[in-house]
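Each remark here refers to the structure printed beneath this line.
Just one protein chain is left out here, and the rest sit where they should.
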Amino acid sequence: MAEALARISQIDDLGMIQIRADLGRAGDAIAEAAGLALPGQGRVTTDGSRILGWMSPDELLLVLPRAEAAQALAALQDALSTEHALVLDVSDMRAAFRIQGDKALHVLMKLCPADLASMPQDGLRRTRAAQAACGIWREPGGYVLIGFRSVADYLRGLLQGAALPGSQLDPR
Amino acid sequence: MLTLTCPCCGVAAEETELHAGGEAHLKRFGPGSSDAEFEGYLFARKNPRGVHFERWRHAYGCGKWFLAARCTATLQVFATYSAQTPYPPAEVVAAIRAARPDWQPDWTETPTTPAESPNA
């Protein structure tokens, strides 16, 4: 039997911090506290370990090793203490999946209406996977997809189903 | 199925990623308004055949509301623009006029530039 289109695995050790603020005014402070440059619209910045993603004109998501979340939360809250801002630990409310392999894009193309093929290398796209909201960015060898924790089983089922061996999207 | 470009995040989103919110630029009437004013605010909608302004939320996306100027008959999209404006801004009016020279705005106030928003 042929191999699955991609290897699907759940990532359990991610921390996530939601930041809402006036990015124009507070961007520098956020960048410094997060340890990453401020991403442009629809992009992420990363140092290989942490990712700072642009979620909306006034929202960022810092994704980092879970062990660093508490400290980063404190640093960001401190950096934004004089700003009108909202900084929250949202590590527990999400499920994250790694989609790795040559045909990882095919798996996502079966589930998401977004044009992921033309997403920039450092892009972040919020869309839906079938009936559930999700966010997607690239990592070496594939993609990361995040969604809500309550639908983790649903997302896993979708991804595994879409990765069915032999179901690649190439013309036949 | 429509595709609209969200002006808040730049994404060309398809209709299934969006949530429709009805007519745009309604003026809210609250306590102290007359029955007629309140009725108009609550119930009267233009429902035109042709140029129309409507609210959309990029629900499976950045979560922001934005406005679209669209032809209800041909589905041509003249512009999408910030929700933080009481009237379509001048460039939106110009884009509509470029495609529909005979169309006239039906509001009398001067279009204002989008107000400064702390969220913008």
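Note that the chains are named A and B in the order they appear, and that numbering of residues resets to 1 at the start of each chain.
Rule of thumb we're sticking to: a contact is a pair of C-beta atoms (placed from the backbone, for glycine too) under 8 Å apart; a residue touches a chain by one contact, two chains touch by 3 or more.
Heads up, the rule we're going with is that contacts and distances are computed from a predicted model.
UniProt records the chain missing from this view under the protein name "Sarcosine oxidase subunit alpha", selected from "Sarcosine oxidase subunit alpha", "Transport permease protein", "(2Fe-2S)-binding protein" or "Acetolactate synthase".
Counting the whole complex, the residues of chain B in touch with the unshown chain are 1-3, 14, 19, 21, 28-33, 35, 38, 42, 55, 57, 59, 63-65, 71, 74-77, 83-84, 99, 115-120.
In the full complex, chain A makes contact with the omitted chain through residues 1, 18, 20, 58, 84-86, 88-94, 106, 109-115, 117-118, 130-132, 148-154, 157-158, 161-162, 164-167, 169, 171-172.
We take it that only the chains that are shown with their structure count from here on.
Against chain A, in their complex, chain B makes its touches with residues 8-14, 16-17, 60-64, 118-120. Put simply, chain A touches chain B in their complex at residues 22, 41-42, 55-59, 84, 113-115, 125-128, 133.
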